[in-house]
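Worksheet: the structure to be examined is printed underneath.
With one protein chain held back, the other chains of the complex are shown just where they sit.
Naming follows writing order (A and B), and every chain is counted from residue 1.
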Amino acid sequence: MAVTADPPVRTRDRGGRDSLRLTGLLLALVLLGVVVVASLAFGAKFIPFGESWRLWWDNDGSSNAAIIHDLRLPRTMVGLMVGAALGLSGALMQALTLNPLAEPGLLGVNLGAATGVVLAIAFFGITTISGYVWFAFAGAALTSVVVFLLGNTGRSATPDRQILAGIAITTVMGSGIYAILVLRPEVFNKYRFWEVGSLGDVSVSAGWRVAPFVAIGIGLALALGPALNALAMGEETGRALGAHVMRTRLLGMLAVTLLCGGATAVVGPIYFVGLAVPHMTRMFTGPDQRWILLYSMVLAPVLLLLADIIGRVITAPSELQVGIVTAFVGAPVFIVLARRRRLAQL
Amino acid sequence: MSRAQVLSGAVVRNPTGSVSARIDLRAAAVTLVLVLLALAIALHSLASGDFEIPLPDVVRTLLGQETGGAKFIVLDLRLPRTLTALLVGAALGVSGAIFQSLTRNPLGSPDFIGLTIGASTGALLVILVLNGSTNQIALGALLGCAATAVAIYLLAYRRGAQSFRLILVGIGIGAMLDAFNSFLITRARLDEAVGAQVWLIGTLNGRSWDQVRPLLLAVIVLLPLAFWQSRHLNMLSLGDETATALGVPVERTRGLLFACAVALAAVATSAAGPIAFVALAAPQLAIRVTRSAGSGLASSAAMGALLLVASDWVAQRALPSGPVPVGIATGLLGGAYLCWLLVHEWRKGR
């Protein structure tokens, strides 16, 4: 009697939880919408929300319309794409390494992109953001392949080993970059502004170039959700549950490279989003990777755009780079969460 | 000295047996070799440079038997730099060994929990905002590191300070300070920013006796304190419960050792900047060459000193385009070592 009654009860319960999560997701989407409009409204010149909204859809040729369509809309759209990419790649990285402290930078993506940019400036004389893109993207892709190979060769391909490999490679590359920067001040002068991560002088053409890659990455990441759930049970259990551990890892790392590599190529390295946002979403969603991925994809752009708005307003008329503000908005929340116990669990 | 029946290593006792000491022969021999190597490289760097001085003259100068130009070059120009390398390397090696032993994690190094980032913030403020002297920069780094350590501890404290929570809070604080450091760098004039960047990589340039003296004093106090506690540190590697059962005052010992490791990292960073990888790599290397089960503070100190003095030699001479900051060489050597280690472990199939 009790046995037959059990499954429907559990399903109903889960259905209730799912609808709660769905409501939360819708709320997050609404929040994202608000932030997007706010991102059009705020800046050196404040344009009221209603007018911003109207001008977004109706370019009437006024100076305000020019500000929105030429400056703020591209910036907001790139921020949206970059935020989603960073949030997703962070969630992926933590699921793949089974380590709640992992972030996409550990795959060497950021340092790889940085190396590409430094080489572009130092040896090819390229100094525009749209010129960096392919160098950054190629550097990110190459480096993550090397890190992945070093981390997954042999019988001891454990998540910890993956992290160690990332640290080893990024240390060597970081030292190489510094060697160039110290010897070539003019390269350093360009690099130091790229390195903080900024939406300030974002290039729309660069955004369009990496958009297809990011789109593929997003599709891949969302498709991997169920496999990641199986992987989270530990490698052996995951295999017993029918997950193809190696295939999942390979595809997951590919998605991380596409997402984080693309984002970094467009706006420079932004560190904290990929680490912190998946943590925070886990508080709402529980350990189901499918929901963590969805929430991270929506909430990360909220944090990024919010930080960008603050950066525009706080020191107006000059701007504070989004990479800097993000850490100051995200880290206090992160610390408060760290004082709770649940954070430690994946 | 007598060979112990059951222990590895040897035992020394006085005739009445009231005083006795244990010696791990292999670790002692390895440490001695490391120290000799470090000293040999140190001597070589004292002798070489733009103005070559024969080794015998260098030794005579150090013994106080030489005057004139050689004395100025060796004692006033080159010795402070070389001494700084040796002392900073030893301090970072011991600090890393204590952290790794306490957290039972090879990644538990002062770089990872935001301490050195805090030191950098202090130094950058002095360099870029106050335009301070080298001594003031060192003081700024020291204060920055201490303030960061206190902040992390207070924020992580909630009915006891768990090590995992300490690490998480350290990462959070580190992220903010790192962002702030980037902000300072982007706001600075290019020449100032370049100088700050050099400090951030870690450099031994322009050291004088003014900087060596406080460093020497701190290391003379802190290293023996750490060595004195190393017997207890070894006991902690049995786990908190077993160590308590065997009579170790665990909380007090751990607090003292953490404080000692933080102070060593702070002093080293303030003297030479946040030099990458020495605190992480020196203890790991030391464990592998001594094949000892202990925390190996002495061998880690010797290994750290050797790593840094050798890295400085490489950084000064390796590149045809001129000298680079020493932190670049430690990063290259240390990172390459870790890569090698990973490939090696893979071959062994572990």
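Methods note: a residue touches a chain if its C-beta (ideal position, glycine included) is under 8 Å from a C-beta of that chain, and two chains touch if they have at least 3 such contacts.
Rule of thumb we're sticking to: contacts and distances are computed from a predicted model.
The listed choices are "ABC transporter ATP-binding protein", "IclR family transcriptional regulator", "Ferredoxin" or "Cytochrome c-type biogenesis protein"; the UniProt protein name belonging to the chain that is not shown reads "ABC transporter ATP-binding protein". For the chain that does not appear, the touching partners among the shown chains are B. The omitted chain makes contact with just one of the residues B:Pro56, B:Gly206 or B:Pro249: B:Pro249. Which of B:Arg187, B:Arg291, B:Arg317 or B:His344 touches the hidden chain is settled by the complete complex: it is B:Arg291.
Summarising the interface, chain B meets the missing chain with residues 4-8, 11, 13, 17-22, 228, 231, 234-235, 237-242, 244-250, 291-294.
In this text, only the chains that are shown with their structure count from here on.
Here chain A touches chain B in the complex through residues 101, 150-151, 153-156, 161, 163-165, 167-172, 174-176, 178-179, 181-183, 185, 188-189, 192-193, 195-196, 271-272, 275, 320-321, 323-328, 330-332, 334-335, 338-339, 343-344, going by the rule given at the top.
The residues of chain B lying in touch with chain A in their complex are 107, 155-156, 158, 164-165, 167-169, 171-173, 175-176, 178-180, 182-183, 185-186, 190-191, 193-194, 197-198, 201, 276-277, 319, 321-322, 324-325, 327-332, 334-336, 338-339, 342-343, 345-347, 349-350.
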